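For this depiction, one protein chain was excluded, whereas all remaining protein chains were kept in their positions.
Lettered A and B in written order, each chain numbered from 1.
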Amino acid sequence: MMNVFSFDVLSGVLRTMIALSTPFLYAALGETFSQLSGVVNLGVDGIMLLAGFFAFYAVFLTGNVWLGLLAAMIVGLIMGLIMSLVSVTLKAQQGISGIGLQMFGLGMSSLLFKVLVGTVKTVSGFAPVKIPLLGDIPFLGPILFNNNVLVYGGFLLVPISWWILEKTTLGLKIKAVGQNPAAADSVGINVNRIRYFSVCLGAVLAGVAGASLSISIANLFQDNLTAGQGFIAVALVYFGGWSPVGVLGGALLFSLANSAQLWLQVLGINVPASLAVMLPYLLTIVVLTVAVNRGKQPAALNKQFFRGEN
Amino acid sequence: MKLTRILMAFVLFALIGATAFATGTKEAAPATGAAKPLRIAVVMPSSTTDMAFSQSMWQALQIIQKEMGGASALELKYSENMFIVPDAAAALRDYASQGFDIVIGHGSQYGSSIREVAPDFPETVFAWGTDVNNFGLKNVYAYTAAAEQGGYVNGVLAALLTKTGRIGVTGPVEVGDAKTYIDGFVNGVASVNKSMPISKTWTGSFSDVALMTAAAKTHIANGAGALTGSSQSVVGSIGAAKEAGNVLWFGTQADQASLAPNLTVASQVYDWTGMLRDIIANRKAGKLGGDAYILTIANGGLKIAFNPGFSIPADVKAKADAAITGIKNGTIKALP
Partner (left out) sequence: MPMAFMLQRNKAAVKAPKKGDGFEFMLRTLVPFLGVFAALAISAVVLLMLKTNPIVAYSAMLQGAFGSISGLSQSLVKATPLLLVGLGVCIAFRASVINVGGEGQIILGSIAGTWMALSFPDLPSAILIPACMTVGFIAGAFWGFIPGLLKARFKVNEILSTIMLNAIALQFMNFLLQGPMMDPEGIKAGTFLAQSARLPESSWLARLIPRTQLHAGLYVALGFAVLVYIFLWRTTIGYQIRAVGLNPNASRYSGINVPFNQMLSLTIAGGLSGLAGVIEVMGVHRRILEGLTGGYGFTGIVAALLGSLHPLGIVPASVLFGGLLVGANTMQRAVQIPAALINAILGLIVLFVSGSALWIHNIIKKRKTAAVVLAPVKDAEQ
């Protein structure tokens, strides 16, 4: 029992937390943009899968991780265009179109994997890059400053998203469209264009999230690689109350709980494994229930906008 | 509106373009020769390319097909990803009513379905696993694998080879052959060194590769020098071992050496070909079922595939071989 609270364990828990939180960060920050503009995209999981596959496949063919990342972003963009076309232009029920997108991504990624690759193969993904000086700080250095580029990118994305949403006209427009599309329309904002942009940005980030699974964490592709992480990412947006910092908190909390429960098991603490696995899910609900500030839901979330009728 | 139309066209082309990659080769339809081919259909819960349970059966069937002389002698059909049991039941019934000679339900969750379908097709041979129960039906074979046996051998090897004196086990859910394999493994380790620490993690999912990867990394951070695990998600553990570079891997269900050629020591391989040959021969002789097969090391159904790319010290190899012999002749019990 002594070693539970040792230095090594703590550092291990935090390192695993950082690694696990990366895909959630990309996907949930992306979904935040999408939802702030008024579109719930339940298809994040499908985007992650298809983009994750193409990232893997590009690295598998060329060995170049950057091409893999690019492939993931392009696939994310295409999936984003499909989602916006169906949900924004064609005014579909967002819940249902998202589930359609998820099924499509799940099926298509497995199909392509089977036909093009055949069986599980590994690739070498993004390697850790130690940041000079900072990486040598005892304890914190190895945790924070000895990760790969995608991890750094995920954490940098938090202040960038915050800046875009709070300090730029674009951010204002996105939020205006999500709060009151009719009013935004009346002051000359092109509601559909802003929604297309936000959904596609979200989808590209979901694509990067998929890539961070297939060419940074696992370095391989397998049927249903995400195992539902895209849905968790959507939930984390609600947890974060549509703010990038809140999303960061949610992603870190969820991953910390997951990392801690793995350590609990490894250290042989006598808890039934299934109950340990429940921990992150349970904790997320409990924390949100007792937290005071829950953010304000965009008023036009999940509502189609018919120009000139609302 | 124009923009929309252009976008629509773009998305459509992108879709078609993406699928254009998917030009797989299909085997030619079986030639309509004079002799009627034997027809076998298999229903599986995961994909034929899962590097684990389903792949082991599909590969075995393909080997049998090659032996018998290709598609003109043995017609094979499959249904994969049948994790929804009523769908699997419908598939089993459909194959049987299409006149397939042997219908295999390759998943322990298909028991009730076999029990319902088999009595309606007394001329058809049904085989299902992994379980030992053929429900007293004359046209049903049950089959299972004594996964603990290979687990024991892997455990002996792991205990002798780990450089850190510590071993990690990454499991999905503590049931079925995932449980028996790991029980055997732990027992094998204990046979070498009773006090060697083994940590076990269960991710609660057969498919969560990311969590499996994290679990393996946790073991490694905690000082594990050898890892093993079961289910299709262990590819994540193998990736973690490979990334660490000095952690040994012990596989099960299928030969996993290709995923980490320098670090995989051995894999327990499920070889269903012997059982399949036996069922085919029995059917020819008019015996449609009633037996239960248990793959063991002794009957050749379980093989320990040593990775040629990893050189095992001679004394360690000798001890592993001794364990194999002991399990074969019954002097060693794989489970405590």
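Observations on the structure shown:
Going forward, contacts are C-beta pairs under 8 Å (C-beta built on N, C-alpha and C of every residue); 3 or more make two chains touch, one makes a residue touch a chain.
Bear in mind that the values here come from a model prediction, so they are computed numbers and not experimental data.
For the chain left out of this panel, the touching residue among A:V13, A:L29, A:M108 or A:V123 is A:M108. Of the listed residues A:L61, A:I99, A:I131 or A:V149, the one in contact with the hidden chain in the full complex is A:I99.
Although one chain is not drawn, the whole complex shows that of A:A127, A:L170, A:V245 or A:I285 it is A:I285 that touches it. Across A:V86, A:V120, A:A211 or A:L252, the single residue that touches the chain missing here is A:V86. On the side of chain A, the interface with the absent chain consists of residues 40, 42, 46, 82, 85-86, 89-93, 95-97, 99-111, 113-115, 223, 228, 231-232, 234-236, 238-239, 272, 274-275, 277-278, 281-282, 284-285, 288-289, 294, 297, 302, 304, 306, 309, using the contact rule stated above. Touching residues on chain B toward the chain that is not drawn are 12, 15-16, 19-20, 22-26, 45, 47, 77-87, 89-91, 93-95, 97, 108-109, 111-112, 116, 120, 130-133, 144, 173-176, 179-180, 204, 335.
Following the convention adopted for this analysis, only the chains that are shown with their structure count from here on.
Centre-to-centre separation between chain A and chain B, using Cα means, comes to 32 Å. Taken in their complex, chain B has these residues touching chain A: 4, 7-8, 10-11, 14-15, 18-19, 21-24, 46-51, 55, 81, 168, 173-174, 197, 199-205, 207-211, 213-215, 217-219, 221-222, 232-233, 235-236, 238-239, 242-243, 258-260. On chain A, the positions that touch chain B within their shared complex are 8-9, 12, 15-16, 19-20, 23, 75, 78, 81-82, 85, 89, 108, 110-116, 118-122, 213, 217-220, 222-227, 229, 258-259, 262-263, 265-268, 273-274, 277.
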